[in-house]
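Note that this complex is displayed minus one protein chain, with the remaining chains in position.
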Amino acid sequence: MTPLLTTMGLSRHYGGLMAVDRVDFSVMQGEIRAIIGPNGAGKTTFVGLICGRVQPTEGMIVFDGNDITNLPSYQRARLGIAYTFQITSVFANLTAYDNVALPVLRTLTDGRARGAVHAGVMAALERVGLVGRENMIAGTLSYGHQRLLEVAMGLALKPRLLILDEPTQGLSDGEIDNFIGLVREIARDATVLLIEHNMPVVMELADRVTVMNAGRILAEGTPVQIRANAAVQHAYLGTPEEGAADG
Amino acid sequence: MAFGPHLLLATLEGLVTAATLALMALGLSLVFGVMRVVNVAHGEFFMLGAVLAWAVASAFGGHPAIGFAAALVISPLVVGAIALVAERLVLKRLNYNPEATIVATIGMLYIIQQAALSLYGPEARPVEAPFTYRIMLPWFGYSGYKLAVIAASILLLGATWYVLTRTRAGMVMRATQYDSETAQAFGIPVERVYAGVFAVGAMLAAIAAVLIVPISQAHYLMGRDPLLLSFVVVIIGGLGSLRGTVVAALLIGVSDGIVSVFFSPTLAKIIATLAVAMVLVFRPQGLFGTAAR
Partner (left out) sequence: MNESPAKAIALHAGVIALLFGLNFVLPAYHHGVLARVLVLTVFAMGYNLLFGYAGLLSLGHAMFFAAGLYGAGMTMYHLGWGVPAAFLAGLAAGAVLSLVIGLLALRTKGVAFMIVTMMFAQVLYLLIYYFSVWTRGDEGLVIQQQARAIELGGTRLDLTDPTTRYMAALFLFSVVLVITLAIVRSSFGRVLVAIRENEERTKMLGYDTLANKLAAMVASGAICAAAGAAYVILFGYVGSTLASVQYSILPLLWVLLGGASTTLGPLVGTLFMYYAVDVTSAHTSAYMLVVGVALILLVLYFPKGILGTVRDRWARWLP
């Protein structure tokens, strides 16, 4: 089966700094893939390269069989790649409804009838559990709700690949539990790339985990394999690698 | 006059323009570079400098050199003070928001221009040069004062370069320009730096005006064209680059002089304006500047 997304030799330097260093990566359709790694590993830059926020200095990106390396970000969004920002980037002065209406308008191909827009917006809001708050100004929502709004906007694009950048940051435990359920539900229709620092969430959700460090991929495997991987522990904790530990 | 001498005359005139233009553009560039503020009223500080120079010079009787010297000291100081007040009262309160500050400086432009019109009047008034000494060149006699202006400008630019690169004050300004947040973290009083820079920028414009006023008269609308040329110089020379400003001023000043003499002043202005627009569109960091962080 061909992967949904592949990167080959993807790199991004800033002057002398290799933020992303010749990364070969692929993710299959329907997977939930977690990308983890210490701060500064290049995770956000890497997904930025995928969704088009950042331009690569080298390498190639193939999405669903198409070379999207030189495609501008808005066209990648139309192809089905949706990105939720690490630092919440909703339209703070618009209502939650208007926030979600924008991506919904984008995906409506059968006329812009008010009814269709309304239905699309409410459906997205319902999936994340924000029904009842649609008329609130987005900037006045609690942080956790703003994160959910971001996800709703991503969902409203009906994406093939949804990229979630540290989505649980700042959420309470209860909100995180709900979130895990939400992602499982999303993964029924879409492929999910999840950047996370919250290890329990990663262990629960991810089918596979990719570990990045200093711009390169350090290890890939199932959550269990990664947890036991000494090199990964070393990268995170800096402890000297113990001989052959548990193997 | 044959072509050669004509060209020399045009070049000399261009150098005089470049001399004052460099000073004025430097003021604009400093403000632009350190504060990220576009001061549309910069031309009015220039005009104020000239008008005040006339006021001071007329107050002093006796030899014109005395009045001129007094104007050279007093006028920039007064203009600097006015700029400081404007900065504290208005720009600081706007938090140096780019769009709001442009609108506010447009307002300042109107107020200053109107004040000049009401208090000084619509006439153009001359100021006597401190000395009238003609240097005899092979083909024509040239005003010694104009050459002195060029010399004075070189001196002042050199002094500014020295302050910027060799003194602590200059280092503080350059640090604030490069990264104001980090500068603040290092204890640099960024707000005071801003106030100082804005005042210095206005003073540079005023000095340029005092130098030029014996050559061209003081008039309440005289700030318009120099403002445009200063913009052209700053943008083409690149933000925050002293060397770029000087080179661009030379380029613009001399070519403006040549085109004005051989073609028409309007055409010179059209070319200059179009050039700056195109540079901004296609090469926003100018010819020497580094792209803004």
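Brief remarks on what is shown
So that you can tell them apart, the chains are marked A and B in the order they are listed, and the count of residues begins at 1 in each.
The rule is short, and it goes like this: a contact is a pair of C-beta atoms (placed from the backbone, for glycine too) under 8 Å apart; a residue touches a chain by one contact, two chains touch by 3 or more.
Bear in mind that the values here come from a model prediction, so they are computed numbers and not experimental data.
Touch, as defined at the top, links the missing chain to these shown chains in the whole complex: A, B. Across A:Thr6, A:Gln29, A:Thr57 or A:Ser73, the residue that sits in touch with the chain not pictured is A:Ser73. Only one of the listed residues, A:Arg106, A:Arg160 or A:Arg208, touches the absent chain: A:Arg106.
Of B:Ala50, B:Leu109 or B:Ala129, it is B:Leu109 that touches the chain left out of the display. By the touch criterion stated above, the residues of chain A touching the omitted chain are 51-53, 72-75, 77-78, 82-83, 85, 89-95, 97-98, 101-103, 105-107, 112, 135, 153, 157.
Residues of chain B in contact with the chain left out of this view: 36, 38, 90, 93-94, 98-100, 102-104, 106-115, 117-118, 228, 231, 235, 264, 266-267, 269-270, 273-274, 276-278, 280-282, 284.
By definition in this document, only the chains that are shown with their structure count from here on.
Centre to centre, using the average C-alpha position, chain A and chain B are separated by 51 Å.
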